[in-house]
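All protein chains of the complex are present and in place, except for one that has been dropped.
Letters A and B mark the chains as written, and numbering starts fresh at 1 in each.
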Amino acid sequence: MPVKTYREAINEALHQAMAEDSSVIVLGEEVSGGAGCDGSRDAYGGVMGVTKGLLPTYGDSRVIDTPITESAIIGAAAGAAQTGLRPVAELMFMDFFGVCFDQIYNQAAKFHYMFGGKAKCPMVIRCTTGAGWRAGAQHSQNLTQMVTMVPGLKVVCPTNAYDAKGLMLQAIQDDDCVIFVEDKILYDTSCEVPDEMYTVPFGEAKYYREGKDLTIVAISNPMHKVLAVADRLEAEGITCDVIDPRTTSPLDEEAILESVEMTGRLVVVDEMTPRCGIASDISSIVAEKAFGSLRAPIKKVTAAHSPVPFAPNLEDAWIPQEADIEAAVRQVLEYAS
Amino acid sequence: MSLDTQEITKPKASTAGMSKQQFLKAYRTMRTIRDFEAKISEQFMKGNIPGFLHLYSGQEAVAAGLCLLLEDDDYVISTHRGHGHCIAKGGDVGGMMKEIMAKQGGLCDGKGGSMHIADFDKGMLGANAIVGGGPPIIVGAALSAKTLGTDRVGVAFGGDGSSNQGTTFEAMNLAVVLKLPAIFLFENNGYGEGTHASYAVGSKDIASRAQGFGMPAYKVDGTDLFAVYEVCKQVVEHCRQGKGPVTIEANVPRFKGHFEGDPQAYRGDGEIERLMKDEDCLVIARKAAIKNKLASAKELDAIDEEIASYINEVTEAALAAPAPGDEELLTNVYSSAY
Partner (left out) sequence: MSNLKALTVPKWGMSMEEGEITEWRVGEGDEVSVGDEVVDIETSKIINTAESTCNGTLVRIVAQPGEIHRVAMLLGVVAQGEVTDAEIDAFVANFEPDAAALVPSLVSGDDSKQQVPQPAANERLAPTTTTVSPAGEKNEAALSDGPDDTNVKASSVARRIAKTHNINLHNVSPTGRNGRVSKWDVEKAAGISIAAPVRRTVASSQVASSSLDDSRIAATPVARRLAKKLALNLNDIVPTGRRNRVTKDDVENAARLLSGASDFSVQKFSRMRQTIAARLSEAKQTIPHYRVNVEIDIDSLLAQRKYMNGELGHKISVNDFVIKACASALKRVPEVNVQYAGDTVRAFERADISVAVALDGGLVTPVIRNACSKSLLQISEESRDLAHRAHAGALAIDELQGGTFSVSNLGMFGVDHFDAIINAPQAAILAVGAGKEKAVARDGKIVSATMMTVSLSCDHRVIDGAVGARFLQSVKGFLENPASMLV
């Protein structure tokens, strides 16, 4: 099977979805790039290069460069979704949700319910997250929790190229507004990805590892640090269930609770600020529904409660690192019940 | 008449070439809106309507005049003051009454209410209770029309208040950039809640703002059905031909408060009485129609009577309808499986 990067996998999904369904359009800032310029079009293909090649293939009526006006982008996508298109809108950085959040949580998320099921909003909002690029406080945040809490939205956070393609194709064919959170730290990671179209269902967790001593749940790029820790522990004879929910809304609570019932121990890892984050949410679900199975307190590993700092040493300290994860895991394992 | 004027236009002919049939349809729409709102105001006072109401009374000619030119598959998006737009667009009046009373059979299954009244079968994409929430969405509807190659248009109703919102500016700009068949229709009723437009709108008018985005703009007397019709006819045609978006600013009176129960202490002495006497679009249209022999007083009286009894009928039906079942709480949160 061919090996593709996370970036290539999403690009391939967009190509295939657009080829198959003429109602799929892509819009956003620089999705091709170079509009109105003297130089060449498709100059960027998205600032991350994810939409590269779409404009030459599908033309500017379906690959639409917009001004830097996020409310208009999301509103236009929502309006188009209600009226027959399947837009994939790009917001570049998740940090930019702030300037268009009304269109996301008050409009797109609510149409179906607020209008008694008579409106549909089949749209995808792509955005990137992930600290570590020294991109500072406004280009590094993971705000997945802010959209996960909104009824009507679905939230997808793929951690590998295979899932990214399957989840993107699922997101495009889904009739709800799907927030597709791409972790920019993962764009150049690769794995085997089939050439043909396939979907990965929402709300079904992936078990990266299966074990018996501990459950680790991780969201987005910290998953790869978790896997490194889990593999080190395995060499010591400690085995873990390592669970990637893949979507935070819907959340595969069942898979997490089942695992905790077997292991009795839980560490949750995300790269969000610690309060009201996905790790907090999963911790509360487990505490509420699997309390009797717990043999040790749940441990969260998250980012620090501060804006993302610019200085490399500070940003590295802000990000949950392998050592933090390993320390938490050992603490939970060593807890004498 | 230029498509790009800052003058308040008056129709060339006094009835703008409107046919009798069109006039009667428009009159019927205006009368329905007026009576419907009078009835919900009454029912609100009786405690039969939860939440709150923002009434359109006095602005009927704008919705009626524009919607004469639209088909069911053209799109409009409305504001918190949306009953008139929904009725004018052909929305199911009985379903509206039930919705506003939070009953089964309401247009939104009782989950929307007055501020989210919508009828997707009639291209009415919903009243939107976020000021400035609608314009970006209608840009999307217009984008669909353009991308799918239909000649449909999208109209975003707004007020002087929404003309100040950044989302509106972004939408107008994007519509120009993408040359979309979008109409931004600002009904300037002089008030954003309890603050006057002369205070809150920084530019001399709204139309000139559109010109700043490179968009043609009209100003029209919104109390004159025929004037609205004449302007909209040209604007809709412009959009259907793919010539890009247009803005219309219509000056209208607001007969009622911002919301039902608003004490309106901010109004001038005798202001409302004067507006209702001099600027009632129904009175003005009726006079002009009779004068120009488009309809007789008798014909119009018959319509008035028929509509009054129709509104009574839908009110009784809505009062008798049951509330939504408790099981509706978690239905339709998502379209696809969750």
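Methods note: a residue touches a chain if its C-beta (ideal position, glycine included) is under 8 Å from a C-beta of that chain, and two chains touch if they have at least 3 such contacts.
As the structure is a prediction and not an experimental result, all values here were calculated from the model.
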item: Residue in contact with the excluded chain [from A:Trp133, A:Tyr207 or A:Phe310]; value: A:Tyr207
item: Interface with the unshown chain - residue positions in chain A; value: 201, 203-204, 207, 210, 212-214, 233, 236-238, 241, 250, 252-255, 257-265, 285, 289, 292-295, 330, 333-334, 336-337
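Basically, only the chains that are shown with their structure count from here on.
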item: Chain A contact footprint on chain B (complex, rising order); value: 75, 77, 106-112, 116, 118, 120-121, 125-126, 128, 130, 133, 135-148, 154, 166-167, 170-171, 173-174, 177-178, 331-338
item: Contacting residues of chain A [partner chain B, same complex]; value: 23, 25, 27, 61-62, 64, 66-67, 69-85, 87, 102-103, 106-107, 111-122, 151-152, 154, 174-176, 202-203, 250
